[in-house]
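What follows is a single structure, written as structure tokens, with notes after it.
What you see is the complex with one protein chain gone and the rest in place.
Here is subunit A:
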Amino acid sequence: MPVEIDLLSVERGTITAPAGCGKTHLIADALTRHGEPKPILVLTHTNAGVAALRAKLERASVPSSRYRLATIDGWAIRLVKTFPARSGIAPAILELRNRGADYPTIRDSAWRLLRDGHIKDILAATYDRLIVDEYQDCSARQHAIVYYAAQTLRTCVLGDPMQAIFGFGTDQLADWERHVCQHFPIVGQLQIPQRWARVGEEAFGRWLLQIREHLARGGALDLASIPPNVSWIRLPGDQRDHEIRLAAGRTSAGADEKALVIADTRPASQRDFAKQIPGAVTVENVDLTDLIDFSDRFDLSSTHALRHLVEFAGSVMTNVGSADMLARVDSLRAGRARREASEAESAAIRFTENPSYSAATAVLNTIAAQSGVRNHRPAILRGAYNMLKSCEASPGMAPGEAATIVREQSRLIGRPLAKRTVGSTLLLKGLEAEICVILNPELMDRRHLYVAMTRGAKRLLICSQHQQIRPQ
């Protein structure tokens, strides 16, 4: 497949890359053709992004000697660690005990190090050029890092301001027009909707590109004039809405098709939908907050250990009936119960009498094996299994500590998509499927709406009471 733009010919510039237009392919193509001895530095934003890009590059058989892949922050940490004195960074910062404050400090130190020119020749000696992906997610500080690195390295950044939906807390995003396009002039825009063309739906893809322009200019989405791939699921605007949304989420999908269900931003509501849509699972935030919370609380020596465990099971699996189960275990142990203990209950009793990490694993296993029980939050449950396994293997390791390790590992591993995945635009960005269901388009701004609409390659279902959706 020929590429539209040759990245290797860009000395300094921005390429606008709308969703699904083959941005990753463009990068892979450049790295494949790159024949110079020095590798190209490829930076992106998240560890997940690095994992995804690495997987794609490996699939495209790009030799790993051609590139160095990292997150901007990861690279910044490496710079300041390698040259601590010139960065003027306090060693304590690098321990990242206080992520919120430490990352901005590290970014500041990194761009100052680059600005002051101490490692210019070293950069030039190490890398052939610099490519930065997902540039719309760059904070002002991260942009400064790239800006100063670009004083030495030929630099091409790729991004799409219409997909800028991340905010980095106190770290403001770089202004696309005033900073990014000023420092890296626009070289071109990708025009071919590859993702849709691949499945024979190029017209749908082209319509999305038009909508992108329209939304970018502040236009509204008119559900009366939509291509056949898009369905408007009308909502009456009353208590029936929920059932209709659930039905949309359950829309039929072919054997090899997958669906993404985009709910509002509240995790509780995402879980709720995942529970009620057969085969659906949630996508979790990278911090795996619920795993960490459970692990921090979970203590074998506590009298509440079983309760914590069973309640946790109830939070990640459907139909567990945690309260009933705990009551049953109490009466069984007291000899009051008439009915015999189920396998899960027996495992729970064994755990109470002789608490161990393997016994805890057995409790989760037997609960999961019960009929009617479905795991709708596999990322958290899998994390819990891994956490228990690590604790068992290394005595003395606290569950909280083990969970942090599990979390860091999971950042680097991409997961195959489930049949149906429920999440917010933030959580689903970067994922793509054949079918996409948008449950609450009226709550989205134009960028979120555009990102949401571009998640499905074949079919898009939009639940809305109104024909016109006019995002902020």
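Structure notes:
Just so it is clear, a contact is a pair of C-beta atoms (placed from the backbone, for glycine too) under 8 Å apart; a residue touches a chain by one contact, two chains touch by 3 or more; residues count from 1.
Assume contacts and distances are computed from a predicted model.
A single chain of the complex does not appear, and UniProt lists its protein name as "ATP-dependent endonuclease", one of "Sarcosine oxidase subunit gamma", "Peptide/nickel transport system permease protein", "ATP-dependent endonuclease" or "L-serine dehydratase". Of A:Arg12, A:Lys56 or A:His118, it is A:His118 that touches the chain left out of the display. Considering the full assembly, A:Lys38 is the residue among A:Arg12, A:His25, A:Lys38 or A:Arg350 that touches the omitted chain. Between the chain not shown and the residues A:Arg12, A:His25, A:Lys56 or A:Arg86, the one that touches is A:Arg86. As for the chain not pictured, it touches subunit A at residues 37-39, 68, 78, 82-86, 116-126.
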